[in-house]
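Note that one protein chain of the assembly has been removed; the remaining protein chains are unaltered in position.
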Amino acid sequence: MDLTGAYASLGSDLGNAFSLVLLSVVGLVMVVWDSLRNDHRAIPWIGVAASVLAISFELLRMPGPAEKIFYGLMWAGGYASFVNIIILAATAFTLAISVHYLDRIGHNYGEVYSLVVFASAGMIVLGSANSLITVFVGLETMSICLYILTGLVRTEEGSVESALKYFLLGAFSTGFFLYGIALLYAATGTLYLDEMPAALAGGAGSEVLLWGGVGLLFIGFLFKVSAAPFHMWTPDVYQGAPTTLTGYMSTASKASAFAALVLVVYHALPAERWMLVLAIVAAATMILGNVVAIAQSNVKRMLAYSSIAHAGYVLVGIAAGTTAGYSGALFYLLVYTLMNIGAFGVMAALEWDGHVGQKQDLDSLAGIGYRKPLLGVSMGFFMFSLTGFPPLGGFIGKYAVFAPAIDAGLTWLVIVGLLTSAASAYYYLRVLYVFWMKSPEEEAAPALDQLMASPLSMSTSVVLVVCAGLLLVLGIYPGVLESTTLFFSDSAAAVAAIR
Amino acid sequence: MNSDFLVQWILLLPLAGAVLNGLGGLFLPALRERESLFGIVGTAVVAIPFVLTLILFLQYSGEAHVTTFYTWMAAGDLDVSFAYRIDELSLIMTLVVTGVGALIHLYSVGYMHGDPGYWRFFAYLNLFIFAMLNLVLGDNLPVLFLGWEGVGLCSYLLIGFWYTDLKNSAAANKAFIVNRIGDFAFLMAMFVLFKELGALDFGTILADPQALSQSNLNWVVLLLFIGATGKSAQIPLFIWLPDAMAGPTPVSALIHAATMVTSGLYLLARVSPLVLAAPQVMAVIAIIGALTAIMAATIAITQNDIKRVLAYSTVSQLGFMFMATGVGAFFVAIFHVFTHAFFKACLFLGSGSVIHGMHHVEHELHKKGHEGHIDPQDMRTMGNLRKYMPATSTTYLLSTLAIAGIPLFSGFFSKDEILFKAFEYGYSGNTYAWFVWIVGIITALLTAIYMVRSYVLTFRGKERWPMADEVQPHESPWTMTVPLWILSSLAVVGGFVGLPGVIAHGEWNWIHHWLGAPYGGPVAEPVLPAHGGGFLAIEWGLILLGSAIAIGGVWFGWRAYDRHGLDYDRKISEATGRLYGLWRGKYYWDEIYDRLVVQPLIRGSEKLLAPFDEYVVDGIVNGVGHVTRGAGQVLRYLQTGRVQNYALAIVFGVAVVLGIILFG
Amino acid sequence: MLSDFIPLFLSMVMAGGLALTLLKAAEIFGPKRPNVTKRAAYESGMDPIGTARDRYSIKFYLVAMIFIVFDVEVVFLYPWAVSFRDFIAAGEAGGVLAVVFLFIIILGIGLLYDIKKGGLDFDDLRHQREFQGR
Partner (left out) sequence: MEISLDWYLALSAVLFAIGVLGVLFRRNAIVILMSVELMLNAVNLSLVAVSQSIGDLSGQILVFFVMSVAAAEAAVGLAIVIAIFRKKVSVDVNDFTLFRY
């Protein structure tokens, strides 16, 4: 075997994968720091600084051409940069809002932050993968960190229980996912995504192995993005996990899993056979998520079902099977990340020691808007955006995924989407109604006063304002949407050049 | 001055006011006590745009001017820009919105004094002005729709302003839900237009009505009209407006009388070339308008709540305007919008002043240990207020005469023009217009009667509240009376902008020349056959008839109620028998909706599903909501909490996915 | 084309059938003649004292777990060892050594964390309490 020049491209590869390398190194530094100093004050801010640095790198890298790095295992630039920005932003926001929250619930350990950073590194691998190996490694790095984070509050029965559920079902779905990889490998003879079309064109493998493999592969993704009927872990896990980390799970991990799904269908599967499956799953997901969310009185659980519903909207864009649909889905993920991190951030700030807040019952939060105006106003932004009201980002996002689906002939799916998102207004606006238009109950007053005594932390306020502001900017200047379309022509050109 | 610059500030100032008042009040609780600050900011950000609009108006060259700030979304065919159109129609609407708006803001400074939500009120009101300006200035349907939704939202927030009272919240919800039905029709119309024409800006869609097939055109106009019935309170969607009186009175004056409720008329006038090309739909519009007008007028006669009388009067007057629209007289509809804005705003503000006074009475009575509770809005406890509130009384009387259509007052010119146009349209061979005309004549008579009734019961006769010799109301502060005086003077002279055709052959009908398409304006008109020389005599005859009806109505009402007071209601009720019950019961619209739509939905879902206790609110969408909620209640029980059931679901999903992908 | 799916069906049926059959078979055919002696725990012929389900110290478990993880990670060194000669031949020994050392350093950091957090301390009660208390 000739290995001459095996490391020739290592330097430029490491440069291209700056965010990944930075996060991994910073994660290790955080572990070392935590072991030697046991000082959890500085640790989260190292992570925030690294994420911000990585975001600025990716912003500069994004307009450049997409390249394959590490022997074609991963992509860098363009599409990958955009996905990395979503993940890194979610990471930075989560680290910043977690500090105060974890302090209050008494579980502020250095490990938490390094686990978040490691999970993000896994997500970056997943979201820019060009090989099923990297998809698997990224997915598992992310998942294992998330299992631990879910069970962070070991002393709470609910937290451990949700960790167990998440772990068992996650491992179960990983089994199917891996089996899908094996079948696809048997059918195409390669694990590289962009080599699959050529292998299929050569007539290799049998139809059953191929499509069985694709189906099982989808299961893994659909589980991670909590699409129906693979969603059932979501409400239980989201309710049990620490609130800020729930926000992180519901956004960054979904974004990267969706990004990988788009990479798979865009690079590896030119045929249209999978469109119907995704369309049906999308319809089921939207209906189930929105309808059950209406019946919830616990805000965290309601937001969990809402995040299921939003996975459905993203799937609509992907099911369209066009580059416009993929770029719409990407844009939606960006918007969704901002609004969901924000919504969970508000709920985390409203969770306080005392009977009322911990239950996260909607009615216990009556009239909070006037007492904590920043939380009330920013929650207004997030809820309106989640509902899809103009001029906020959520509206543009819905447009971005629904319009390509109509072009692709999936009108029935879009009608389902529009009807269910109209129904979603009921439960989102009910939150605002309770926040602003309802007077608090007498018995809740002492607990509320206790909450008022603890001021909002600076970092939380900044994150909420930034999220709300970005939603408004994306809603008023949706130019970003057009730029996401470019990734696909870019990548396609790059693929063509390599072939 | 550069008109782009002016338009920009006309729009931005109210928005800035809303943001400043809202954020300032929210985040700086210490500031909330300083009412004058919010009042001054709130009023100035509407008054300055009024001045800017005046400048625009005076330097208007006769050419429509479109200002595009930036393109919001451009994807494929769809191009949505923040573009605003300055032309004759939008200018006149902007003048009304900012002018009347500024006066009402000024009035609110006094009216809302002492309310803990003072800052919130001005923030909402400013936001409303911003949304309304988007509605009237927008150059394409999406921007118009943005404003349309915005005013709906502000209306919701302001009706439910005193949200601690559950009744107000219910009224706000009702308005919101009913309006959503209209909005849905509006959206459908936009969808059809976009699908057929590929554009939504007025320049393109109005360029050629023939670009649409006749059936599509009919649908578009009908759907837009349904949208208009929601916002402008026509049959069958008018039921929210009387309940909307739960909001503070300046809100009723601004939103539910002068501006927002006329937006349906504005919309139809804006797309008048399309409407004219759909004559069948025009007939529907005219007949609905006529029926609404007479129905609301008959209800108004029986009401005792001063604001409800005015609310039904508004519904009735809006019916008049739709009558005009239905007979192709769009500019007359806008003319009536214009005059109605003055006298109805004045009437509402006057009633607010009265309520202000009666609140004082209630307060004093309470202090003196009086046991009973009086309703400060009930005319039965008022009487002889002109002695205590002379300014309010005079201005209310002037506006009453204006709405009744006494010659030379503003209402006379606009209402008479509507009746004349209906007659002329019928004369030109459109049979339904005769019906409209006759209904219009009767309604005009009823209008004069119920308005005089409300004036006489409130301001004349004897004091009817308890302990009247000890406790008396007093006149409101100047911030409230000044707007009353200004509005009432406008209500008196405002009609001279549209002198009837018999004078100088219509040459002095300024508003016709300003708006009408034959003179280069944006509002289309039907081409009617030329009439013979005798028609001038008919026109004079109609004017005399109109004057006679108005004077007769006022004379009758005055005689009846000044002499007999409240007793006369009983006489009317005896004379009309069962009909009176129907009127008093408001034709049982609410009950019918409840029986036919709301109850079946609720009962159906209750029988099928587990009992749910909360949020049993009336309203059609809430009924649907119950069904959806019910489904949610059932589906959530799939979530058993057992990990192996979830795993089973995954396996089921695997089977489905593989099944579809392998065999599908 | 349906014939294409026959192998899939067959393998599905076989898979499901065999699994169920084996589970059931053990239950049905397995002879069951329990008596007291048979049901007792085997403790080198002595009578069992107390329950066999005494809980062990968590430390055993911790060490076992750490051992498994580190043990399995070593699997990545095998391909390296096998192809090391090829790398030397290609003149890339430095590069591959650097990469492997990086790998080992990362494992080392894991070990460092473990030691510092008291995962390997059997006798230091202070550490133990801190570690378990969380």
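In order of appearance the chains are A, B and C, and numbering begins at 1 in each one.
As a convention for this text, contacts are C-beta pairs under 8 Å (C-beta built on N, C-alpha and C of every residue); 3 or more make two chains touch, one makes a residue touch a chain.
Computed from a predicted structure; not experimentally measured.
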{"item": "Shown chains touched by the chain that is not drawn here", "value": "A, B, C"}
{"item": "Among A:L3, A:V21, A:V52 or A:L164, the residue in touch with the chain that has been omitted", "value": "A:L164"}
{"item": "Residue in contact with the excluded chain [from B:K195, B:K368, B:R595 or B:R642]", "value": "B:R642"}
{"item": "Option from A:L3, A:V29 or A:A186 whose C-beta touches the chain left out", "value": "A:A186"}
{"item": "Sole residue of C:L20, C:A40 or C:I105 that reaches the chain not shown, by the stated touch rule", "value": "C:L20"}
{"item": "Contact footprint on chain B, counting only the chain that is left out", "value": "636-637, 639-644, 647-648, 651"}
{"item": "Touch residues of chain C, complete complex, unshown partner", "value": "7, 11-12, 14-16, 18-20, 22-23, 58, 61, 65, 68-69, 71-73, 75-76, 79"}
{"item": "Hidden partner chain, residues of chain A it touches", "value": "131-133, 136-137, 140, 144, 147-148, 151, 154, 157-158, 160-165, 167-168, 171-172, 174-175, 178-179, 181-183, 185-186, 189-191, 235-236, 239-240"}
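The criterion applied here is as follows: only the chains that are shown with their structure count from here on.
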{"item": "Pair of chains with maximal C-beta contact number", "value": "A-B"}
{"item": "Centre-most chain [mean C-alpha coordinates]", "value": "A"}
{"item": "Centre distance in Å when chain A and chain C are each reduced to the mean of their C-alpha atoms", "value": "31"}
{"item": "Euclidean distance of C-alpha centroids - chain A vs chain B, Å", "value": "45"}
{"item": "Chain B and chain C: spacing of chain centres that average the CA atoms, whole Å", "value": "74"}
{"item": "Residue list for chain A, restricted to those that touch at least two other chains", "value": "208, 212"}
{"item": "Multi-partner residues of chain C (at least 2 other chains)", "value": "5, 8"}
{"item": "Footprint of chain B on chain A - complex, ascending", "value": "164-165, 168-169, 172-173, 176, 208, 211-212, 214-216, 218-219, 222-223, 228-230, 232-233, 235-236, 273-274, 276-277, 280-281, 288, 291-296, 370, 373-374, 376-377, 390-391, 396, 399, 403, 423, 426, 437-439, 476-478, 481-482"}
{"item": "Residues of chain C that touch chain A when the two form their complex", "value": "1, 4-5, 7-8, 83, 86-87, 89-92, 95-96, 106, 109-110, 112-113, 115-117, 134"}
{"item": "Residues of chain A touching chain C in the complex", "value": "1-7, 10, 28, 31-32, 34-36, 107, 109, 154, 206-208, 212"}
